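Read the structure below first, then the notes.
What you see is the complex with one protein chain gone and the rest in place.
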Amino acid sequence: MQELDTAGLGSVRVTRQSDTVVILEKDLATEQMVLAMGPQHPSTHGVLKLECLTDGEVITQAEPYLGYLHRCFEKCCENVDYPAVVPYTDRLDYLAGMNSEFAYAITVEKLLDIEIPRRVEFIRVIVAELNRIASHLVAIGTYGIDLGAFTPFLFCFRDREIILGLLEWASGARMLYNYIWVGGLAYDVPADFLKRVKEFVDYFRPKTVELCELLTKNEIFVKRTLGIGIMPADVAINYGWSGPMLRGSGVKWDLRRNDPYSIYPELDFKVPVPDGKDSVIGDCLSRHLVRAWEMDESLKIIEQCIDKMPSAEGFNSRSAIPKRIRPKAGEVYGRAENPRGELGFYIESDGKSTKPLRCKARSSCFVNLSAMKDLSMGQLIPDLVAIIGSIDIVLGEVDR
Amino acid sequence: MEEGKVISQSLQESAAAYSIIHEKFGSAISALDANETMPFFEVIDTSQWTEIALFMRDHPKLKFNYMACLTGVDYPAEEKLGIICNFESLALFNHKLAVKVKCARDGGSIPSVACVWHTANWHEREAYDMFGMLFTGHPELKRILCPDDWVGYPLRKDYKVQDQYHGIKVPY
Partner (left out) sequence: MGLLDAGITKHNMLVTSVDNVLNWARLSSLWPMGFGLACCAIEMMATNASNYDLERFGIFPRSSPRQSDLMIVAGTVTMKMAERVVRLYEQMPEPRYVLSMGSCSNCGGPYWEHGYHVLKGVDRIIPVDVYVPGCPPRPESLIGGLMKIQELIRMEQIGISRADALKKLAEKSVDPRIIIERERTVVGA
């Protein structure tokens, strides 16, 4: 399109006739408009409200308003015993219940300083990685919907149902499991569970390729995400980003590697970061790609765990669970790599009570979302949807 | 530290990082509480907190570039409120430190570090929302999770929930 010199004309309305641009009107009166998006909006992934100041299609400022799902997690924790906090952690990040439980369990175990049977650790890693795949499937599927592709959503939910079926078989619930307890597991996995997981891994591996074909090779999808919402690595670190968001900006930081917990040091997996070939480092497409690659890595981890799994002979999943959890006085900050980043728990115990004195959840989405103002500055309104989708927020964790 | 106790590698590094801060600020900060689960020190002279924060972030041997968490805490016995910040140096060093800053329970204030780490911005708003301590120098200190016209600070130990909110009954 031909360049047009509009200096000194103010805002103009133009039209295109064959190959020339004609100015229809000049010195148009413009005003900034406030556009409220949410709390009921199909692409805010829950009850987030964004108040955007727009100049035409361009967003000059977007201010997120949260708290529409503030469920008083921390107050509830202070009023129940340590084991009873586990169901509440499920409801933090309800797409990845196992991972949240895992983070809470290792934090309290750090405070209690107890030894966990090896088989428990392996089962925990398997269910957590399965849940990570399920969570990424929702993230990818709904991201497709946000950008106008409905098919990937159906594909993702089809495969997610299989994972939910497996986890339901082990724990008894589809979404909010209460399976990983402090010191152990609610139950051992059922007989043949590992065989079925192996079957799922074999089934799912080609499906990741299929998803790739559907989205990352889809021209519309790439056009809408490539180079949108770029976040440089140093700013991302200063904002406290973690998980796929931080790795999307090119920082190779994964708590499973860099602050290892459980049996992750024994496992062989890569920490995928974008190389800048397919995407601009730090843009929405990079973050999407990191999620897609992570599913492959999770499959690898699950396979290794199945191979190395200690036998179930004489195994009691509740053998290490303390009768009464009353940690010595002290504080602990423990964390684990959730599908959305670092989920940390700060727990303070007074040494006398069976209830935590203070239990704070450091939520990854909350921190990731705080960069929204910076990310959306000067973007177009449709790109705002692409940016929110790429942050992959779960409002249960943002508002707690 | 007790004698004969094996000190882990990460704790040693954290202690080394602490000694650099202690060298610079001396009596403004307390001694290091070198426990295994979360080594921390307390800022005694709270007016210097922003400077300490900047020093921790920018000193070439510290580089605490990543604020993992900021937690507000209520200490009713001491008549104080406080914050606990967990820092680490992402991808550069292995040391980790937590810092405690306390202020008076009624109308107390803590210098804001939102200008040092962006993470602190929303976390300080949350701490204000839940406990009611003020953060001087914060760009926009207002409630973040509860509605603006909510009464009281929910996570204080003596919090009593209001009966009605906009004509809706609040307790069960």
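Observations on the model:
Chains: A and B, in written order; residue numbering restarts at 1 for each.
The rule is short, and it goes like this: contacts are C-beta pairs under 8 Å (C-beta built on N, C-alpha and C of every residue); 3 or more make two chains touch, one makes a residue touch a chain.
Keep in mind it's a predicted model, so treat the numbers as computed, not measured.
Put simply, the missing chain touches A, B once the whole complex is considered. Checked against the full complex, the one of A:Lys26, A:Arg174 or A:Lys328 touching the unshown chain is A:Arg174.
Only one of the listed residues, A:Thr20, A:Asn79 or A:Ser353, touches the absent chain: A:Asn79.
Among A:Glu51, A:Glu161 or A:Asp350, only A:Glu161 touches the chain left out of the display. Taking the complete complex into account, A:Gly46 is the one of A:Gly46, A:Pro327 or A:Gly341 that touches the chain left out.
Interface residues of chain B with the unshown chain, by the touch rule above, are 145-147, 150, 154, 159, 161, 165-166, 168-172. Annotation for chain A: contacts to the undisplayed chain at residues 39-40, 42, 46-47, 67-72, 75-76, 78-80, 87-88, 91, 94-95, 138, 142, 153-155, 157-158, 160-161, 164, 174-176, 395-396.
Keep in mind that, in the parts below, only the chains that are shown with their structure count from here on.
The mean-CA centres of chain A and chain B are about 25 angstrom from one another, to the nearest whole unit.
Across the interface of their complex, chain A is touched by residues 35, 37-38, 40, 65-69, 71-74, 84, 86, 90-91, 98, 117-119, 121-122, 130, 143-147, 154-155 of chain B. Residue ranges of chain A in contact with chain B, taken from their complex: 66-67, 70, 72, 74-75, 78, 110-111, 234-235, 237-240, 251-253, 258, 330-333, 335, 342, 344, 346, 348, 358, 360, 362, 366-367, 370-371, 399-400.
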